[in-house]
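Shown here: the complex without one of its protein chains, the others still in place.
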Amino acid sequence: MAEFLQAYLAPWWLAYVVAALVHAVLLINVVAVGALIFIWLERKVSGRIQDRLGPTRVGGKFGWLQTLADGLKLITKEDLMPEGADGMLFRMAPYISFCASFAGYLALPFADNWVGARLNTAVFFILAVLGLEVFGVILAGYASASKWSLFGAMREAAQVVSYEVPLGMCAVVPVLIAGSMDLVTIGQMQHGWFTNWFVFHDPFTFITFWVYFTCATASVNRAPFDLAEAESELVAGFHTEYSGLRWSIFFMAEYGSMFAVSGLAAILFFGGWNGPLPITEWLGLADTTNPVLSYLGNFIGMLNFMFKCVFGVTFMMWVRWTLPRLRIDQVMTTCLKYCTPIAAASFLGATLWTYFLPGGLILPNNAYGLVREGQLIDGPYPPADAEGPSKETANEKTAGTGDLISQVAGEHRGRD
Amino acid sequence: MDAINWHSFFFLFFALLACGFSLAVVMTSNIVHMAFYLTLALGATSGLFFLAGADFVGAMQLLIYVGGTLVLLIFGVMLTAKGPFISMKTSAGDLVLGAGVGGALLVLLLAAATQVDAWRVSEPSPPVAQVTASRLGMALLGARVDKLDEKDPVQARGMSGYLLPFEIVSVHLLVVLIGSAYLARPKKRMVGGPVDTA
Amino acid sequence: MNLLTQPVGVSHYLIVGAIMFVAGVVCMATKRNALGVLMGIELVLNGANVNFVAFGSVYLRPEVTGIGLDGQLVALFVIVLAAAEAAVALAITLNFYNNHSTVDVDQADELKG
Partner (left out) sequence: MATQLDDPRIIEFDVRTDEMLVNMGPQHPSTHGVLRLVLRTDGEVVSEVTPHIGYLHRCAEKIGENLTARQWIPYTDRMDYLAGMNMNLGWALAVEKLMNLELPEKARHLRVLIVEMNRIASHLVGMGAYGLDLGTFSPFLYAFREREKILDLFEEVCGARLTYSYITVGGATADLPTGWIETCERFLAQLEPVIEEYHALLTTNAIFVRRTAGIGILSPEKAIDYGCTGPVLRGSGVDHDLRRDGEQRYTEMYDGYAFEVIVEKNGHYPKDHNYPAVPGSAVLGDCWHRFYVRMLEVMQSIDLVRQAIDRYSMATGSWGEPIKLTEKLPKGEAYLETEAPRGQMGFYVVSSGSGAIPWRVRARSSSFCNLSVTHDLCRGCLIADVPAIVGSLDIVMGEIDR
C-alpha cells in the first residue's frame, strides 16, 4: 500500500504515514464499530432471551442507532472523579484497557494474509496483549479510592493471572498441531472441508476448545465470571466511580476483547476464514494470481471469519443472560481444579495423538501436510527434504537427544 | 534528504519510552505510580525486543513479565499500600549518594557501549526475518540448529544446547513454587499473644 | 548523526540497556519500600536483557554468527528466573509485612549486632 501511495504523495515519507494511518483506522473501526454493533446485539439478544423486544425505536424498526444515541448521551455526561482518586491513574486506566484490547487486533488475521502485522508469534502476542487489559482494570480499581472498586480490582488480578495459565495451554494445542505460532499459517492449514478444522482434529482438541472458551470468557470478564464488576455484590466493581466517556471506553475494551478471543478461537479451532465447505476453491477464488478473484475469495473468507466471531460473541451473551454468577472461590476452583488439569491432560493427549497420527482424526494423513517455519509443505510427514545431505551430521551432533529432535534438526538444516 | 529508517524510528520511540519510564520509576516516590511506570518501561522493552528480531522473547516478555510478574507485583503493592507506605521519601543523603554512584556507573557503561566500532552501526539492509520460536525450542531441548554448519571450533562451542539449564530452570521453578507457597502459608497466632512463627 | 535516517547498531541498544540498568541500581539503592527495591531489580534484569538480545540479534550484527540464539536464550532464562525471583521476593515481603506491619527495608535490622 505504501508503495502504491508513494507514486501520488509528494513527500515520500507521507506515504508510509498515510498507509499506517489507514491500517490503524481500519482496525480501530473494527473495534469501535464492532463494539457499537455488539452492544446493540447484546441488547437485542438479552431482550429476546428475556422475552422482550430490546431497543425498537432509535434509528428505525430495530433500534439500530440505540448504541449511538447512548454514546452521544455518555459523551455529554459530566466526567466525575472522586475527590480522593489518584488523578493520573484514574484518567489513564480506561485507555490502557482499550489500548491492550485494540493492540490484540494488530496480529489477528481477518482473511488469508489480511492482517495488520503478520507476526511469527501471533498467538502468544495476542494472548499477552489481551492479558495486559487487566492493568487498566487494576489501576482503575485502585485509583478510584473506593472500597468496592478495590475489591473488584483485587478479584480481577487474582482471576486473570490464574486463567492465563490454562488459556495459554489451550492455545498451545493448535500451535502444536500446526507447528507454527503464526495465525495466518494456522488458518491456511485448515483450508478445505470443515473436517480439517483443528477442533475436529482429535478428541483432545475438541475438549481443548471448550476449556479455551471457558477460560477466554473468564479472562475477558464476562458472566458467569464477571466478578470484577459483579453488580449485585460490588455495586459495579472496578468501574463504580467511572462515568461518561471513560466508562464507555471500558465497555469498548470489553467488547473488543470479546471479539478478539472469539477470533482467536475461530482461527485456532474453527478454520479461521475457511468456510465449512471449500467453496472458494470450487469457485477458483483460492490460490489464484488474479488480484480481483483473490480479493473476492478473501472477502468471502472475511465474512466467514466475521460470522464465526459473531457467533462466539453471541454465545458468550447467551451464557451471560442465562447463568448466575460464580463466587470468587468457585471461579478459582474452576480454574485450578478443572481447567488447568484438563488443559494439561489434553495438551499431553494431543501431543501423543499428533506424534502417532499426525493427520488427525477424520482424514488420516491428509493431503495438506505439515507446516514448519511458516511454509506450507506438501507431502507426507516427514517432508522429503528432511533427508538432506546433512542429516547424518545432525544425528551425530545431537546424539542422544532422540530421534524426533534430530529429524527436525535435519529438516531445519535442509531448509537453511 | 535520506530516507527515514523505520527501524531506527521505532527504536528511538521505544528507547525513549523505556528510558523515560525507567527514570520515572526512580524519580517518583509513590509506589503505585512506580509500578505503573515499570509496566510501561517493560512494555516498551518488549517493543525493543521485537525490533531486534527476537519475536518470541518479546512475546514472552509481554506474557510472563508484564502480564504475570508485574500483575503479581501490583497485587503485592495493593496489599501493602496503606497510608504511610504509599510514598516513602528517601533521605537527601541517600539520593545524592545514589545519583553520584549511578551517574558514575552510567558514564562507565555508556563509554563501554560506544567504544567498539563494529557495534555502532549495522548493515544498512538487514537480512530477512527469521523465525526463532522453534529454533529456540530446539535449542532448549539440546539441538542447536543454527550452529550445525559451524566450522570454527570456538564458535561451535555450545552445540550441546541448553538442555541442562532448561532442566535446572524447571526444577528451580518447582522449588520456587513450593517455597513461596510455604512462605505465604497461613500462619498461626495467639489471640492477644505474641506471633507464633512455628 | 541523524538517528532517524541512520540504521541503529548494537551500541544504541546497549545505551538503552545501560540507562535501564543504572536506573534499576539507583532504584535499589535509594528506595525504602521493599517492593520499590524489587522493582529496581526488575529494571536491572531488563537492562541486561536488552544487551543480550542486542548481541544476539541478526539484524544488528549479521557478521557475527557465533552468539546466534544464545542471546535470546539467555534472555528467556532471565525472564523466567525473574518471575521466580519476584514470586519469592513478594512472599518474603508479605511475610515481613505480616510480622512487622511495614515494608520499609530500613526497619529490617533485627539481625544487626
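Order of writing sets the chain letters: A, B and C. Residues in each chain are counted from 1.
In the analysis below, a contact is a pair of C-beta atoms (placed from the backbone, for glycine too) under 8 Å apart; a residue touches a chain by one contact, two chains touch by 3 or more.
Just so we're clear, the structure is a prediction, and the values are computed from it rather than from any experiment.
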Requested in this report: Using the definition of touch stated at the top, determine which of A:Pro224, A:Gly256, A:Gly275 or A:Gly297 touches the missing chain.
Outcome: A:Pro224
Report task. Would you mind spotting which of B:Leu79, B:Leu97, B:Leu110 or B:Leu163 touches the chain that isn't drawn? Result -> B:Leu79
Report task. May I ask which residue of A:Asn29, A:Gln50 or A:Asn290 touches the chain that does not appear here? Result -> A:Gln50
Query raised in the report: Which residue numbers on subunit A touch the omitted chain?
Result: 46, 49-52, 147-148, 151, 154-155, 223-224, 226-227, 230-235, 321-330
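To be clear about the criterion, only the chains that are shown with their structure count from here on.
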**Report entry** Contact-richer chain pair [A-B vs B-C]
**Finding:** B-C
Report summary line: Here the gap between subunit A and subunit B, centre to centre from mean Cα coordinates and rounded to Å, is 26
Query raised in the report: In whole angstrom, what separates the CA-based centres of subunit B and subunit C?
Result: 5
Query raised in the report: Inside the complex, what are the residues of subunit B that reach subunit A?
Result: 3-4, 6, 32-33, 36, 39, 43, 55-56, 58-60, 62-63, 66-68, 70-72, 74-75, 78, 81, 129, 131-135, 138, 141-143, 145, 148-149, 159, 161, 163
Query raised in the report: How about subunit C: which of its residues touch subunit B in the complex?
Result: 2-27, 29-33, 35-36, 38-40, 42-43, 46, 49-50, 53-54, 56-63, 65-66, 68-73, 75-77, 79-88, 90-95, 97-99, 102-104
Report summary line: Listed in rising order, the residues of subunit A that touch subunit B in the complex are 12-13, 16, 86, 88-89, 92, 119-121, 124-125, 127-129, 131-132, 134-135, 138-139, 142-143, 150, 153-154, 157-158, 160-161, 164, 168, 179, 181-182, 372-374, 390, 393-394, 397-398, 401, 405-406, 408-409, 412-413, 416
